[in-house]
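The complex appears here minus one protein chain, its other protein chains still in place.
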Amino acid sequence: MSVWIDILLATLSVALAVRCLTAPTLAQCVFLFFAFGLTLALAWARLGAVDVAIAEAAIGAGFLGVLLIDALRDFAPAKEATVEDAEGYAAGGSAAEGSAAGVPLRAGRAALPLLPLAIAAVVFVLLTAEAVLNVRDGGGLTELAQENLARSGVDHPVTAVLLNYRSYDTWLEVGVVLIALLAIFAVGNGGTFARRDHVTHDPVLEPVSRILAPVLFLIGGFLLFLGKYEPGGAFQAAVLWGAMGILLYLAGWPVMTCLPRVWWQVLLTAGFGVFMLLGLAFMSGGGAWFEYPLAHAGNLILLIETLAALSIAAALTAIFAFFHEMHAPDATETPEK
Amino acid sequence: MLWFLHLVVLFLLLTVCAGLVRVWRGPTLADRLLTTQLFGTTGMAILIVLSGALGEPTLLNVAITFNVLAVLLVVCLVRVWTAGKAPKGGAS
Amino acid sequence: MNAMETYQIYLTASAVLFTTGLAGVFMARHFFRRIVATKIMGAGVFLSLVSFAERDALEFADPVPHAMVITGIVVAVSAAAFALALARRIHQLTGEHDFTTDS
Partner (left out) sequence: MSVADVIAIVLISAGCFFFLAGTVGLLRLPDLFSRLHALTKADNLGLGLVAAGMAIYMANPWAALKLFFIWIFTLLASSTACYLISRFAREQAGVTANSGKEDER
């Protein structure tokens, strides 16, 4: 019985991926991608990877989905996305975006390029043969991770790997998020965030955001604290806090301008910086890079996780806000058609 | 009892599959948005049942995340598109 | 159905996902679809890693691939966000949305 659940989930994820890539409109593509992400999260729940499921649902489907929707404004004007698909396909000929949204693949259905398909088929056969048949059983680092768990300061093996055994990965990952933020700022058309007052006119969204934001903050903190014992931890907390920031921003609160610029800079770099300083401090004390003193390992990990979560949450909020405002000058230039 | 829970998961998955037809058919953006709701609610139910079937209560945390993300997506889409339409709304 | 274990089902699916994504990267024209295709490729890789983690489970599943996948998801999303920003900027500046002009 449970095998059928797995088969159904696997088939569904593959079907959604194919559908997503061959969807005639970009709006379909985005929503199928979101559905794909959530299906994948279910598959990870089935595989026992609860941390990964949270991370995937939150970042892979949620945050990227939000960014894709925002980008949809540039690539597919509101009109084409909302009229009936068939009409959008026909009427899209006038606008460049329409035709691009209408033809998903290079050569259309008539003449699919054979070379990529052949390459894909060969890769598929090789991958399947290698993955299903040839990879040796009984490997893995489970035993090693289990043996050292008592010395890591936490009780949950994934958190132990992330923040103790291989903490430089996590450190650099916080760095990657920071760099992505800076790169996006550099690519975008610059400027500062427009200072605007509280502009919500929505009678429901505003009170709901007042309730949801603290709840999200609490859930995030709960997951952060729980990371010591159970699935959860810095990234999951970061995404929930980031979701809170994005929600408040979308509800019209002046999220990006309520703090002075310097505070934002401190917030964004705190995770990376403190992580690095701690690592250097341990190294100067004679240990290895990120070799925590055994007595304080648990508390130090919690401190690092909190700061990293704050930094990542701030970065996610800032990335989204910047994305959102990237469109603003064009919205005034191009008149509605 | 376990076979019953697996059957429920299977049933809910099939429900989701059927609901996905609506994303495909549309016809409007709002119809596609409905699917996030469908996936949010049914996905949560699947996770809740799975957490019982696998004996893993932590899956409930994933369920919370699902819900948060589904609503965030809706808020985002609505705000983003209405803001693009009337510049006084969210952008600028 | 005892011949097929859970991890093998998902491994097969991961191979299909990876190749789907690969074909998508080659065949899709629009920036947007290419970014999504890259994400699907990544999802295939993550799925295979987590499947192996499930196979090597003792008391709990192998935590190292799990940690790698969590890190990988965040990095992949950061990269995708950057790519999306680039694509939007190119579109705003030149009006292009694919690589047709130089192919």
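All chains are identified by letter, namely A, B and C, in their written order; residue positions are counted from 1 within each chain.
The working rule: contacts are C-beta pairs under 8 Å (C-beta built on N, C-alpha and C of every residue); 3 or more make two chains touch, one makes a residue touch a chain.
The structure displayed is predicted, hence computed values, not measured ones.
Partner chains of the missing chain, restricted to those shown and counted over the full complex, are A, B.
Touching the omitted chain from subunit B are residues 1, 4-5, 8, 11-12, 15, 18-19, 21-22, 27-31, 33-34, 36-38, 40-42, 44-45, 48-49, 51-52, 57, 60, 63-64, 67-68, 70-71, 74-75, 77-78, 81-82, 85. One chain is missing from the display, and on subunit A it is touched by residues 78, 82-84, 204-205, 208, 211-212, 215.
Here is the rule we use: only the chains that are shown with their structure count from here on.
Subunit C has its Cα centroid 12 Å from the Cα centroid of subunit A. A separation of 21 Å divides the Cα centre of subunit B from that of subunit C.
Across the assembly, subunit B contributes no residue in contact with two or more other chains.
Counting partners per residue, subunit A has 2, 4, 46, 48, 327 as the residues that reach two or more other chains. For subunit C in complex with subunit A, the residues that touch the partner chain are 1, 4, 6-24, 26-33, 36-37, 39-40, 43, 46-48, 50-64, 66-71, 73-82, 84-89, 91-92, 95, 97-98.
Contacts from subunit B toward subunit A in the complex involve residues 3, 6-7, 9-10, 13-14, 16-17, 20, 23-24, 26-30, 32-33, 35-36, 39, 43, 46-47, 50, 53-54, 56, 58-59, 61-62, 64-66, 68-69, 71-73, 75-77, 79-81, 83-85, 87-92. Of all residues in subunit A, only 2-4, 6-7, 10-11, 13-14, 17-18, 20-21, 26, 29, 33, 36, 40, 43-44, 46-49, 51-52, 55-56, 59-60, 63-64, 67-68, 71, 74-75, 96-97, 100-101, 103-106, 112-113, 116-117, 119-121, 123-124, 127-128, 131-132, 135, 137-143, 145-146, 157-158, 160-162, 165-166, 169-170, 173, 176-177, 179-180, 183-184, 187-189, 235, 312, 319, 323, 326-327, 330 touch subunit C in the complex they form.
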